[in-house]
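With one protein chain removed, the remaining protein chains of the complex are shown where they sit.
So that you can tell them apart, the chains are marked A, B and C in the order they are listed, and the count of residues begins at 1 in each.
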Amino acid sequence: MSTDPQIWIAALGTLAVYSYLYKENPAYRIAEYTLVALYTSYSLVLDFHEYLIPYGRQYAIEEGQWYFWITGAIGLLMYFRYAPAEWNWLARYPISILVGWGLGYTLVRSPRPVMVQVKDSMRPLNTVNNVLFFVFFLCIMFYFFFTVGKESKFIQGTGRVGRYIMMVGFGCAFGNTVQGRISLFLNRLSFLLVDWIGMKIW
Amino acid sequence: MAMKTLMLLAAEAEAPLTKWGIFPNVDSAVFGMFFGIAMIILVYVMIQRARAGLPIPEIRRIPGMEAFEEAVGRATEMGRPVHITNYAEDVGDYDTWAFWSYLAHVAKLCATYDTRVINTNTDYLTQAVNEEIIKQAYLEAGRPDAFNPDDVRYCSPWQFGYTMAVAGIIAREKPAANFLIGYFYAESLILAEAGALVGAIQIAASSATSQLPFFIAACDYTMIGEEFYAGAATLSKEPVIYGSVVAQDIGRVAFTIIIIIGAIMNTFGNDAMIRLIMF
Amino acid sequence: MTFWEKMNAMDPRWIFLGMAVLLTIPVLFPLGLAITIDQETTVPIYNWIENLNPGDIVFADVSYSGGSAGELGPQHKAWFRHCMLKGVKVVWVAQWNTGAQLGYEFCLEVVEDLAEEGIEVEYGVDWVYVGWKAGGTTMWRNMQLDFWDACAKEDWVGNSFEDLPLMQRVKKWDKETCKGIMLFTAGSPGVPTYTTYFHDYDIYLGDVAVQVPGNMNLLRAGQIKGMLCGLPGAAQYEILLGRPGQAVKLMDAQSLGHLWIIVLVILGNIGFYITRKSGTPSG
Partner (left out) sequence: MKREVPMVLALVFAIIRIGFELLQPMIAWEFAPGKTVFTRLSFSLTFMSVMGLLMGLINLSRQHINTIRRKREHWVYSVWLLIVLYGYAIIGLIWGPDSNTFIWIYDALIVPLDSTMFSMLAFFIASAAYRAFRIRNVESTILLVVAFIVMLGNVSIGEMIWSSEAWLGGFKGIKDWILSVPNTAHARALSIGIFLGAYAAAIRVFLGLDKKYLGGTD
């Protein structure tokens, strides 16, 4: 048995989380509230020490980038969300800036990686596997036609086949994930058996 | 988001040269731009046509869309709340924009039926918008007092802190309907199984291809990939937004044709189409 | 409720209990089920190290954290052991800040094990752990140009490169020095860094199972030369090394876990079929 308090806390926490599988209970609840609180504080501390202070010092002060003061001030408007109702709307300013910033990114950047996929879908139809790939691919494309070919028996029929092929893909991903998920548990199990109980297994 | 960003890395290799003088020399820089412009024009034209009352094609039924009302109705009958969440996306992400359509829809249904709606979050800005949307829905339903801001919950900004909290909330509050909408990572199955353990009707809509298998297995209805966005458009108050789904479909037909032609050309050793789309 | 009705709607807690028991037993009492070596994925990595000369330098990358240590840890240890036994020098970098320390500890474990067997491995001569450096993926571009400068001439534990004999041979990360790259990856950033910046190097992956379907493409296209697939990959590597260890034992648990799911599904379907026939509403 380990004598390290850190390992004991970790082990009891591990067991508390697993107790959820039997029933939601006080032990799980304590673990849950603890983790939520810790993570919130953790990211606050990280944001503070890794972004706010270094960014402010390096860019706003040393490099003298004036607009850091403006964006910083706009950032503070977020807190108007807690102000009385007539001032709430000020919190929308930083949000819409971030929406716009993400929008520009999506509009320009998102087509590029997809084109790589499109390119790879144009495989030469010279092997059985490539032809099958191509047929499967088209069937799934037909499934997602929302407006075109609603009356066409061909598109509807191939669309249904497309859905079946998607199920093949999903079943495949599901089956293949099982071993990864089991490994996660085995990792915790080795922690409990080896680090905590102190068994010599390997 | 990180994973999506990384898909783009391939386009970020060193590029000293430019295309056409002003465009960066990365794959698909120019083609992607023309594609974007074409899509914007198409969406605009289709929506204008719809507004002007000109005929535009109708959308086929999207499986799962009608289940929202059924699920909220069931929660009302049972006197149990409804839970809705998207995972990690911040306000600058398209999955969040689509999620908000569903949130508004669910919040309106809940406000009309007088059912409690619980929303869980990881991002404080997304939470701020979510709260506004739900509040507004209650206001429009004429019962602003029924809105409880404490039901829009913040569950820490990290994946498994959030997952743990949501699993706990689902087990304690026993929602009769569980909506998992947006982009998810590994937590998808935990959330869906937590819902299944309390017997909730579960509807998932996601663009996370790696998590869709689990939603399909664990949820009653799953909207797959693009259905998630198309569904968001059909939920709009203004039905002309349908126009954007039509535009999206035209884009798909175009891609299908490009790929068919490209594959045939490629079979005969001609890679012109590939060079075009990668330009 | 008849037996089959129960099988049709089993309390999930029985499923959980069965799973926990079946995963724990083989860890305590190994069954020794046979493991087949995958020629296409695992063997190329083994052969790569096997065919290098003592003194050749390879690079390895830790792009995972605690969550994936269950799969990648055994891979990491088996592969590193192989390198040390062959006298191949390894320079470790890490793309994930969160897993850099963990990776370092895995290396130390291997070194300790080897010491117990009487094989001395010296830090700075046989291996160096540079670890994580801030700056994102562009950092890896800089490392190619000037490894010392990009890393600020310091390894993970704060040793200066000046004091590490191995680093005198690694001024640049180029094809002269580097006889291949081994990347242990659990997500992003990960593979694209190498397929983008190091596309003409021999890249090998240690991959978590979840990512294997996605990365199969890269293997087919020749962008990567070999891949250890999750825990089975680690187990196969241990067998190739002739020293079945942690992964091989855990593979028995894997087998039983899979078997449990299969049994459950079969029982569930029989129950489903019988209850449906007898007209009772089914769940």
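Simple rule for what comes next: a residue touches a chain if its C-beta (ideal position, glycine included) is under 8 Å from a C-beta of that chain, and two chains touch if they have at least 3 such contacts.
Note that the structure is predicted; figures quoted are calculated from it, not measured.
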Chains in view touching the one left out: A, B, C
Contact residue for the chain not shown (choose from B:E77, B:D114 or B:E238): B:E238
Sites on chain A contacted by the missing partner chain, in the whole complex: 5-6, 9-11, 13-14, 17-18, 20-21, 29-31, 33-52, 55-56, 59-60, 63, 65, 67-68, 71-72, 74-76, 78-79, 81-82, 89, 92-101, 103-111, 114, 117-118, 120-121, 129, 132-134, 136-137, 140-141, 144, 162-179, 181-182, 184-185, 187-188, 191
Chain not shown, touching residues in chain B: 18, 21-25, 29, 33, 36, 39-40, 43-44, 47, 91, 94-95, 97-98, 100-101, 103-104, 107-108, 124-125, 127-129, 131-133, 135-137, 140, 149-150, 153-154, 156-161, 163-164, 167, 172, 186, 189-190, 192-193, 196, 207, 209, 212, 214, 216-218, 224-230, 232-233, 236-238, 241, 244-245, 247-248, 251-252, 255
Where the unshown chain meets chain C, residue by residue: 10, 12, 15-16, 18-20, 23, 33-36, 66-67, 209, 212-214, 216-217, 220, 232, 251-252, 254-255, 257-262, 264-265, 268-269, 272-273
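Here, only the chains that are shown with their structure count from here on.
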Chain ID, smallest distance between chain and overall C-alpha centroids: A
Pair with more cross-chain C-beta pairs in contact, given A-C and A-B: A-B
Chain A and chain C, separation of their C-alpha mean positions in angstrom: 22
Chain A and chain B, separation of their C-alpha mean positions in angstrom: 14
Multi-chain contact residues (two or more partners), chain A: 173, 177
Interface hub residues of chain B, defined as touching at least two other chains: 7, 10, 210
Touch list for chain C against partner chain A, complex: 13, 16, 19, 23-24, 27-28, 67, 69-71, 73, 208-210, 212-213, 230-232, 245-246, 249-250, 253-254, 257-258, 261
For the chain A and chain B complex, residues of the former touching the latter: 17, 20, 24, 28-29, 31-32, 35-40, 42-43, 78, 81, 88, 91, 94-95, 98-99, 101-103, 105-109, 111-113, 115-116, 118-119, 121-126, 134, 137-138, 141-142, 144-148, 150, 166-167, 169-171, 173-174, 177
Chain B to chain A touching residues, read off their complex: 7-8, 10-11, 26-29, 31-33, 35-36, 57-60, 62, 90-94, 97, 124-125, 128-129, 132, 154-158, 160-162, 164-165, 167-168, 171-172, 210, 212-214, 216-217, 224-227, 230, 245-246, 248-249, 252-253, 255-256, 258-260, 262-267, 269, 273-274, 277-278
